[in-house]
Structures are given as C-alpha cells and as structure tokens.
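Selected chains from the complex are presented in situ; the others are not included.
We call the chains A and B, going by the order they appear; numbering starts again at 1 in every chain.
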Amino acid sequence: MLRYLEIITQKRTHFEDITEEVQKIIDESNVKEGICYMYVPHTTAGVFINENADPDVKWDVEQTLEKLVPWENNYKHIEGNAAAHIKSILVGTNTFVPIKDGKLMLGTWQGIFFAEFDGPRDRKVIIKIIEG
Amino acid sequence: MLRYLEIITQKRTHFEDITEEVQKIIDESNVKEGICYMYVPHTTAGVFINENADPDVKWDVEQTLEKLVPWENNYKHIEGNAAAHIKSILVGTNTFVPIKDGKLMLGTWQGIFFAEFDGPRDRKVIIKIIEG
C-alpha cells in the first residue's frame, strides 16, 4: 500500500509531528504485521523519530543543527540553501517503523517528525506499507 | 519474525556490539534470504553499523559526537538530556542489513552497535526479519 501525506510548511525550519496521520494510513491498510516506510522526495527536508512530549526538544534540535550547519557559511551552491541540503543528509530522508497488531511499534516517547529545512514550501511524504 | 534484545547500559555513553545476538535471531528464524531490520524504541539512544575490530574507533566516535553536541549547551529541554536526543537523531534509531544464505551481509570489518547516549538505562532493540 502506498499513500502520500501533504504538508504545507510556513517557516524556514519546522518539525511537524506526522505520527497520527501515519497510524491512520496503517489502520486503513488493515496490515497487522509488517513495516511502515516513510520516504521524503525532497532534497532540503527530512524525517526523523524522536520525543514528541516536550516541545523544547524540537527547539534544541533546531538550534543545534543551526550551529553545526549555519545558514550562511561561504557555500558555493548559488541557490543559497546549501545548509538545508546538508541538514537533510545528516537527518536523513527516510525511516521505517515495524508494525505489530496494526500499530506502529513506537516507544512511549517517540513520534515521527517531518523536518522542513528550507520552507515555506509544499511537501510530500511517501508512506509505503509492506506486510510480513 | 519479531524479537527483542534487552540491553542494560552502565554509563552515560556506551556502544554495545549486538552483531552476534542479531545473527542468532536470524539463525532461529531460518530465513535464508531477506532483510533484518533493527529498531530502537527510545529517544536518547540509537543504532549504527561500523568497525568492530579496533575499540579506539568507538572512543573516537564518542568523543567527536560529544564535541559536536556537548552535554551542556544552554538547552531548553528541562530534563537535561537534550544532547542525547540530538545524538539519537544524528546517528538514527533504526537500520537494516540484507540477509544472504542465512547470514547478515556485513562487510569484513562491520559490526552492529546499540548506542546509549543517556545511560545507565534498561533498553530494548526490536529485531524484525522479513523474507524475500
């Protein structure tokens, strides 16, 4: 099963919790055991799994990535968004979560986040579910 | 097939070689061709694949991650372990290795490591094997 999530981002950097929407797609698929794959078909965005309880974690992640890969840093890429490309590589553009009894096997504190690094833009996440 | 590894960590940062235990689960599964997925259901830990010959590599990885993401750095997250969340995102909470003839297709020098970034804690790694 293959589905798309559409995400419209409003800021340059933004982490959007997509956990509930992904679970909804698994519910529709009726798959009880398998793997849920998430794939971001963009070069200045990513997807990661981390804490979804305290919003300060997102803030710390954003600030630390900005320190490691500053927006301005004598990059050659003429579009001016080289930092977003590099963050996309460090965070990654795909991830997966096993499915058990029809549920994402996320830990208690885990959520799935779409990561925008060069917004605002219209984005997609490909959700693919394989039974097994 | 779905199994759990239990890992009890003793230090704040620790990389535990889980290669043999993962291979043992594949042996039990009797799967000859497929994919072995590893998933860490925690937000301050991760899993990675790298050299398991010279223990100095682990030391260098640990020290470099600590320089890039210092434990103290004016984080907002009140629990005090923001650095561990960020390292978890950079290293990643899941990975996979193809299986051929019942064996993990690891390179000569590769091992699979569970990465603790906020120990000591009791941890789990979900091992999921899919044939194909």
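Just so it is clear, a contact is a pair of C-beta atoms (placed from the backbone, for glycine too) under 8 Å apart; a residue touches a chain by one contact, two chains touch by 3 or more.
As the structure is a computational prediction, the values presented were derived from the model and not from experiment.
Each protein chain is a copy of one sequence, and the assembly as a whole in this entry counts 3 such copies (shown in place: 2).
Just so it is clear, only the chains that are shown with their structure count from here on.
Rounded to whole angstrom, the centroid-to-centroid distance between subunit A and subunit B, based on C-alpha atoms, equals 20 Å. In the complex of the two chains, the subunit A residues touching subunit B come out as 33-35, 48-51, 54, 56-57, 59-61, 64-65, 68, 90-92, 95-98, 100, 105-110, 130, 132. Interface residues of subunit B facing subunit A in the complex, by the touch rule stated above, are 2, 37, 39-43, 68-69, 73, 75-79, 82, 85-86, 88-90, 92-94, 96, 126, 128, 130-132.
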